[in-house]
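Yeah, one chain of the complex is gone here, protein chain that is, but the others are all in their spots.
Chain naming follows the written order as A, B and C, and within any one chain the residues start at number 1.
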Amino acid sequence: MMARDIIAGILCAVGTFFFILGTTGLLRLPDVFSRLHPSTKCDTLGGCSVLIGLMVHSGFSFDTLKLLLIVAFLLVSSATCGHAIGRSAFVKGIPIWKKGLEREE
Amino acid sequence: MHTSEGSIFYRKIILAAVLFLFWIVLTSTLVPVNIVLGAICSAFTASVSAAILGRVLDPQITLGVILRLPIFAVRLGWEIVKANYDVAKIIINPKLPIDPRITEYRTYLPGDLPKTVFANSITLTPGTVTLKIEDDKLYVHCLAAHHEEGLHEGKLERMVAYLFGVRKDA
Amino acid sequence: MKKFFSLLFIAALAILLLYVVSNMPGMGEEDVPTRQNVIPRYLENAEEETGTENVITGVILNYRGYDTMGEVTVIFTGLAAVIAIIGRERRGKNYAYTDLSEIASSVIVRIAIIFLAPLILLFSFYTILHGDVSPGGGFQGGAIIGASLIIFTTIFGLWESTSRIPQKLRFPLEGAALLSFFSVGAIGIIGGGNFLTYTLPRLTTSLQPAVRTWLTLLVEIGIGVGGAMVFISILFALLREEGGVVGY
Partner (left out) sequence: MHNYLLAVAIIIALNAFICLYRAVRGPTIQDRVLGVNIVGTKTLITIVLITYIFSEVHFLDIAMVYALLNFVVTVAVSRYLETEGWREAG
């Protein structure tokens, strides 16, 4: 058991926690706009955390750079995807959920 | 965006160089055959994508932007961590204390690229998602009231302005 | 009641299938029928016989070359079917394009695609060229090129895409897949071997593996380019409408 493995383990655990959080948010929140929040934030951070953990775990090599590339790609693509979905819902005029309304399951 | 033939050519070469680095990372070997293939492929990709997309590398990417990028990335990373802590608190709370609203925000950032970076940073940070962008007006969905206030403080905008070296009154 | 019966049916089916699966020999065991005859030869000799590190590429492009040629033909049949119904673009005729949308595409998505498109394109070339050492190959790389063109078309519009990749360019390239197959196969026949044996006449044996590798690469590139062009042609043909005015 090396210090590197411990750091990697902690980062992976944090990532898993955020993934579970994202899933919970996706199931609990009331409408499509608020569901975008856990998807864009928790999944991005969870994914990046697990990937960085694996980078620490594997040590430096070309594969580490590949993982870094995936991290950068994940950051750009998840933000853009969240925006694209939100925009399509907004342009289509889906009403947003206000306080006091019934939850839309 | 006044670009002469020469500067387009230089930007094509820079794009090809970036793609070549990407190729080296992908193939993860330094065999001569691979390097030759990579040089051919990246040059070909640069010219083809310039022809298909109709433009090469945004002219707003300067050396200064690339140098300031790591600082920006670290600050943005910290903001993302804070954002997640915030959203986590809301989701775990059994009462689900949310009060969603859509707010408008006017940005002074010029050009498409800074606006895009700004909008994507908004999407990644506390309880806000950019829904639509019209010229310099952004429609932002906020999860709760304090997120809206946080957005209007303009901290993120200052960060992006720092990245692209933009002054507010410029 | 109906739901109950369907559930019951599904449960019975699941039990039956699980029973059948449990009687099958385990994965990777020695006495599996597929491991008796042809697989050991592929696994042992593929690397030296075909000159490719990835056994699957060796099987697809060498041992079962005819099979792959058939698959390429299937893609062409798809294109032929689409064209038979909708027809190719003809010179001097005007077409309307269905995506003259009044809703302008988002700046954010456009900028993101402009940044990512070169990377996607380069990645597809990587997939095509490194089919012999990594997962991937001509078909997969061609599909990735097709996918990148799909997003380009959805964001920038069909008119622009068709003018950037004109039929004049697409038409000859579509045949690249079959053509590279036939020509490389014919080289084998000229060299005195079988179809698709990748041998050149009167070559010293030390040069033979390198030649095989490069010819395999050539076939991969042909399949990739041809497949991508076929995908793009099908996409354009499906989105097009006849009888309107060209342009916005």
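Please note the rule applied: a residue touches a chain if its C-beta (ideal position, glycine included) is under 8 Å from a C-beta of that chain, and two chains touch if they have at least 3 such contacts.
These numbers come from a predicted model, not from an experiment.
J.: So one chain is hidden, and I want to know which residue out of C:V82, C:I120, C:L215 or C:A228 touches that hidden chain in the complete assembly.
T.: That would be C:I120, which touches the missing chain.
J.: Out of C:V82, C:L129, C:I155 or C:I232, which residue would touch the omitted chain in the full complex?
T.: C:I155
J.: Kindly note down the residues of chain A that lie in touch with the hidden chain.
T.: So the residues of chain A touching the missing chain come out as 5, 8-9, 12-13, 15-16, 19-20, 22-23, 26-27, 32, 35-36, 39, 43, 46-47, 50-51, 54, 57-58, 63, 66-67, 69-70, 73-74, 77-78, 80-81, 84-85, 87-89, 91-92, 94, 104-105.
J.: Contact with the hidden chain only, please: which chain C residues?
T.: Given the touch definition above, chain C has residues 99, 101-103, 105, 109, 113, 116, 120, 123, 127, 134-136, 140, 144, 147-148, 150-151, 154-155 touching the missing chain.
Going forward, only the chains that are shown with their structure count from here on.
J.: Can the chain contact pattern be summarised as a line, a ring, a star, a complete graph, or none of these (other)?
T.: Drawn as a graph, the chains make a fully connected set, so complete.
J.: CA centre of chain A versus CA centre of chain B: separation in Å?
T.: Taking the mean C-alpha position of each chain, the two centres sit 17 Å apart.
J.: Multi-chain contacts only, two chains or more: what residues does chain C have there?
T.: 106, 108, 112
J.: If a residue has to touch 2 or more other chains to count, which residues of chain A qualify?
T.: Correct list: 76, 80, 83, 87, 91.
J.: Sort out for me which residues of chain C touch chain B in the complex.
T.: Against chain B, chain C makes touches at 106-108, 110-112, 114, 117-119, 121-123, 125-126, 129-130, 152, 164-165.
J.: Using the touch definition from the top, list the residues of chain C that touch chain A in their complex.
T.: Touch residues, chain C against chain A: 103, 106, 108-109, 112, 115-116.
J.: Would you mind writing out the residues of chain B in touch with chain A in their complex?
T.: So the residues of chain B touching chain A come out as 22, 25-26, 28-29, 80-81, 83-84, 87-88, 91-92, 96, 98-102, 119-120, 123-125, 127, 129-132, 139, 141, 143.
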